[in-house]
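Before I ask anything, let me first share the structure, which is written out below as structure tokens.
Note that one protein chain of the assembly has been removed; the remaining protein chains are unaltered in position.
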Amino acid sequence: MERIGKQTIKFNTPPTILETSSIVGPKEGQGPLAKYFDQCLEDEFWGEKTWEKAESKIIRENVNTLIFKSGIPADKIDYCFAGDLLNQCISTNFGLRDLNIPFFGIFGACSTFVEGLCIGSVFIEGGGATNVLCATSSHFCSAEKQFRFPLELGNQRTPTAQWTVTGSGAALLTKNGTGPYITHITPGRIVDMGIKDANNMGAAMAPAALDTLIAHFQDTGRKPSYYDLIITGDLGYIGKDILTDLAKTKGYNIKSNYNDCGVLIFNKDEQDTHSGGSGCACIATTFSGYLFKELKNRKINKILLMATGALMNATSSQQGESIPGIAHAIAIEN
Amino acid sequence: MEFLQSIDWMLLLRCFIVGGLICVVGQILIDKTKLTSARILVLFVTIGAILGGLGIYKYLIEFAGAGATVPLLGFGANLAKGAIQEVQNIGLLGAFIGGVKAAAGGIAAAIFFGYIASLLAKPKIKKQ
Partner (left out) sequence: MENNPLETKQEYSKYVDKKSPNSPILKNCFNAFWVGGLICSIGQIILFYCKYKGLDETSSATIVSIILIGISALLTSLNIFNKIGKFAGAGSLIPITGFANSIVSPAIEYKSEGYVMGVGGKMFTVAGPVLVFGISTSVIIGIIAAFF
């Protein structure tokens, strides 16, 4: 692998994404991408007593599904990179405690999935691993409970608010495969443009997405049109609009081949999800369910997958801090 | 039907309008200021207590009945009224007793029903 430009790494023997799997909640199961997911749950508890236990079960079962689908036994998987939104990543830590694979807990808020893919592919390329597992989860109810208000509280959601995706996405990376390959990674910098409204995450994260996007194009010398699809994690309708706009002011026209997972995963008008989906599982399930299949079927061949994260918690919001954003990009090509 | 005849329909109408208007003020605050619901409730109860303490709020209650007492402004005014009355009865100590005493029924009911609800109900996702 080699470093190109300011912050991009180019892989000489790029790792393959061998297999993915996804489990989503009932609301996502009624959304436009329903048919692509491995499993759509009937209810948010999934037979568990608490939201947190339900989220742990979702990531555990999803990782088991991935191992089963990939045909690679768990003892051949060298490392696991996973994380979620709950304090100290408890749903991942508890969900994967019986996995018996060396484990790194990672936190990048909603950018965790691509953060995992970045580190995992460097591990493989560097010779430290042959097979690496990356997974994340989020759950609407546990996230609301931790970040916002009790579910039974009779409050109104603002039009800029986003809906945390319930579910888990996981991917298995391998050294010797036939693609789709992770060819470049562009880890992002923390960017904070002073947005304080926790109900407008898209606007808070869009500048970070722009920063990474520009870095990627400058480092690789590629143009937006190189990709069949440029896709961000959870900017939602407002963030998508802002990023398209900001990219244009910087001289990059991404209007025709850019979309956002938070926009794709729900039907805005029918499902009343306001500005769209969010959460770790937003990009993780959309990629694992929908985009990976499109890559496999060669309907799309080159995508720039860019996960965005809002690096805040309830305490920082109460203390009046603004919301730092981050975005990590990876180029996936057949 | 004797009860229906005892209803003061004009008072009921004033109650509806005043109660509704107080809520509209709250709605404008929600939509225009991004204040959380907890802050809006605090604002209303504090303003209510001040208006009650100044002796202004009782005129609104006379005019609109439950339209003034049911919104949280009325809860605040009631706290202040209780404190003042108790001070008049037993002196300075009343300042610490009167408010909670006047609101005791509501507070105890909310705590009790809240506890009962937690025994019976299960959290559910909102379908919105």
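The first chain written gets the first letter, and so on, giving A and B; residue counts start at 1 in each chain.
Heads up, the rule we're going with is that a contact is a pair of C-beta atoms (placed from the backbone, for glycine too) under 8 Å apart; a residue touches a chain by one contact, two chains touch by 3 or more.
None of the values given here were measured: they were computed from a predicted structure.
Partner chains of the missing chain, restricted to those shown and counted over the full complex, are A, B. Checked against the hidden chain, the listed residues A:85, A:119, A:134 or A:203 yield one contact partner: A:203. Touch with the chain omitted from the figure is made, among A:152, A:270 or A:321, by A:152. The missing chain lies against subunit A, touching residues 49-52, 145, 149-160, 193-195, 200, 203, 207, 210, 238, 241-242, 245-246, 249, 322. Mapped onto subunit B, contacts with the missing chain fall at residues 2-3, 6-8, 11-12, 15-32, 37-42, 44-46, 48-50, 52-53, 64-67, 69-76, 78-80, 82-84, 86-88, 91-92, 94-96, 98-100, 102-103, 105-107, 109-111, 113-118, 120-124, 126-128.
Note that in this section only the chains that are shown with their structure count from here on.
In the complex of the two chains, the subunit B residues touching subunit A come out as 30, 34, 37, 121, 123-126, 128. By the touch criterion given at the top, residues 27, 44, 51, 140-141, 149-153, 155-158, 197, 199, 272 of subunit A touch subunit B in their complex.
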